[in-house]
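The structure under discussion is supplied below as structure tokens; questions concerning it will follow.
Here the complex is missing one protein chain, while the rest keep their positions.
First chain written, first letter: the chains are A, B and C, and each begins at residue 1.
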Amino acid sequence: MIPLSWYVLVSAALFCIGLFGVLARRNAVAILMAVELMLNAVNVNLVAFWRYGEPQAMAGQVFALIVFTVAAAEAAVGLALFIAIYRSRDTVAVEEIDLMKG
Amino acid sequence: MTYAVFILFTLMALCGGVLVVTQRNLVRAATALVLSLFGVAGLYVLLEAGFLAAVQVLVYIGAIAILIIFAIMLTRRMVQGDESGLNRQWGWALVSAVVMFALFCYVVVKAWPLALGAVSAPAVPADSTEALGLALLDWEQYVLPFEIASVLLLSAMVGAVVIAREKHDS
Amino acid sequence: MKDYELIGLLFIVGLALPVAAILAGSILGPRKPNRIKNDTYECGMETFGPTWVQFKVQYYLFALVFVVFDIELVFLFPFAAAFDKLPLYAVVETVVFILILAAALVYAWKRKALEWF
Partner (left out) sequence: MNGFDISNLFLSIGQVWTEWLLQLGLSAGWVSFVNKLAGAVLVTAFAVGTVVFTIVGERKLIGRIQDRLGPNRVGPFGLLQTVPDVLKLLTKEIITPANADKVLYSIAPMLAVASVILIWGVVPFANGVMGVDLDIGALYFVAVSSFGTLAILLAGWSSNNKYALVSAFRVVAQLISYEVPLVLSLLVPVLLAGTMSMNGIVQAQAQGWFVILAPISMLIFFISSTAEVGRSPFDLLEADSEIVAGYNIEYSGMRFAMFFLGEWIHAFTICGLTATLFFGGWRGPFVDQVPALGVIYFLVKMFAIYFVHIWIRTTMPRLRIDHLLDFNWKFLVPLSLVNLIVMSLAARLTGMPRADAALGELLPYWGVLLGVNVVLAAVTLYVLGVVGSRIRRRQEAAREPEPAVTGP
């Protein structure tokens, strides 16, 4: 079997790619996609620890399912927000929608 | 053999991820996201979580990716144009991501051996989906998250419908 | 995990078949591209404006309702798989779960998110 540490490293790499995307992309939808990558990295971790920790207890899988739910809810509301912003501001570039900066 | 498959899925997940954050064309980035998520689904299969692998494909590729592509189509204007998809602080973002990864590596290698072979893990339950169902609906285990998930979905839908609906004058 | 080897092979074979067919087609078929032929096909009309036009929000609303129900289905599958071992109260819990999401459907219906304008 593949050691647990490999999975954790893959997950860490995926997380950091997502982090880079969140920090560096201009488009809000692209940032949301990067967030999805980070959530996936978390899920890989959860499932890997479930498998190598205590597979008889289903905690890891239940957590992963809840993460799926949160990811879907977040995508739905987030994208709806971007659509609403686009409708009024005509852009979804994050530098141009910083209205709250005063 | 298992290693080859593992490396294949890892490459899919990571290369897809890199494409997601670097592609300027957003629909292509979304396709790369699908590739990456598919690689992650493969990792779930390797971890003997077939149910989650199928759910990954169903939810992410079948639903969320399509939702994202629809949203990209609805917010068109940003996608074309000559400007890069990255903002001015991308250098700092890269540095922080790399530093973060280095930290992760340090911690992981400290905590768990990287060495191959002689790895053992307890067996998974014979029918892990059934076990999952029992755990989810057990009064003493996860029934509260289960019900809260539905409330979360309800509120997400209410919120998103309110936000995204066009105001009809007349 | 062993079970999925065949699925992986099936995926490869399933992809190899169209690849082979398209390759055969491109070898056997003629290849004489010209500007008109490679143009966008609009029954002889010249295309104007960008193709990747903006769409109605209605498509998004359907996708949105679908995503919510998709997640619900994901939770219902373990329930169905474990059904023969579940006590009555667990079934009632699932009924409550379904009813909460039915409320979401009713809401979308009342707010006219399910209308095609």
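Criterion: a contact is a pair of C-beta atoms (placed from the backbone, for glycine too) under 8 Å apart; a residue touches a chain by one contact, two chains touch by 3 or more.
As the structure is a prediction and not an experimental result, all values here were calculated from the model.
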Wait, the hidden chain, what does it touch out of the ones we have here? B, C
For the full complex, which residue in B:5, B:20, B:40 or B:66 touches the chain that was left out? B:66
Touch list for chain B against the chain that is not drawn: 25, 27-28, 31, 34, 50-51, 54-55, 57-58, 61-63, 65-66, 69-70, 73, 127-130
Logged for chain C, residues touching the omitted partner chain are 3-7, 9-15, 17-19, 21-22, 24-26, 28-33, 35, 37-43, 47, 51-53, 55, 59, 62-63, 65-66, 69-70, 73, 76-77, 79-86, 88, 91, 94-95, 98-99, 101-102, 105, 109, 114-116
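What we mean here is this: only the chains that are shown with their structure count from here on.
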Selected interface, A-B versus B-C, where C-beta contact pairs are more numerous: A-B
Please tell me the distance, in whole Å, between the geometric centres of chain A and chain C computed from their C-alpha atoms. 21
Whole-Å separation of chain centres (CA-atom averages), chain B against chain C: 17
CA centroids of chain A and chain B: separation to the nearest Å works out as 6
Indicate the residues of chain B shared as contacts by at least two other chains. 46, 48, 51, 55, 59, 63-64, 67, 71, 74, 77, 79, 131-132, 136, 149, 153, 156-157, 160-161, 164, 166
Chain A, residues touching no fewer than two other chains: 65, 68-69, 72, 75-76, 79-80, 83
Chain B-touching residues of chain C, taken from the complex the two chains share: 1, 3-4, 8, 50, 52-55, 57, 59-61, 63-68, 70-75, 77-83, 85-86, 89-90, 93-94, 96-97, 100-101, 103-104, 107-108, 111-113
Residue ranges of chain A touching chain C (in the complex, touch as defined): 65, 68-69, 72, 75-76, 79-80, 83
Listed in rising order, chain B residues that touch chain A in their complex are 2-3, 6, 10, 13-14, 17-18, 20-21, 26, 29-30, 33, 36-37, 40, 43-44, 46-49, 51-52, 55-56, 59-60, 63-64, 67-68, 71-72, 74-75, 77-79, 83-87, 89-90, 92-94, 96-98, 100-101, 104-105, 108-109, 111-116, 119-125, 128, 131-132, 135-136, 141-142, 145, 149, 152-153, 155-157, 159-161, 163-164, 166
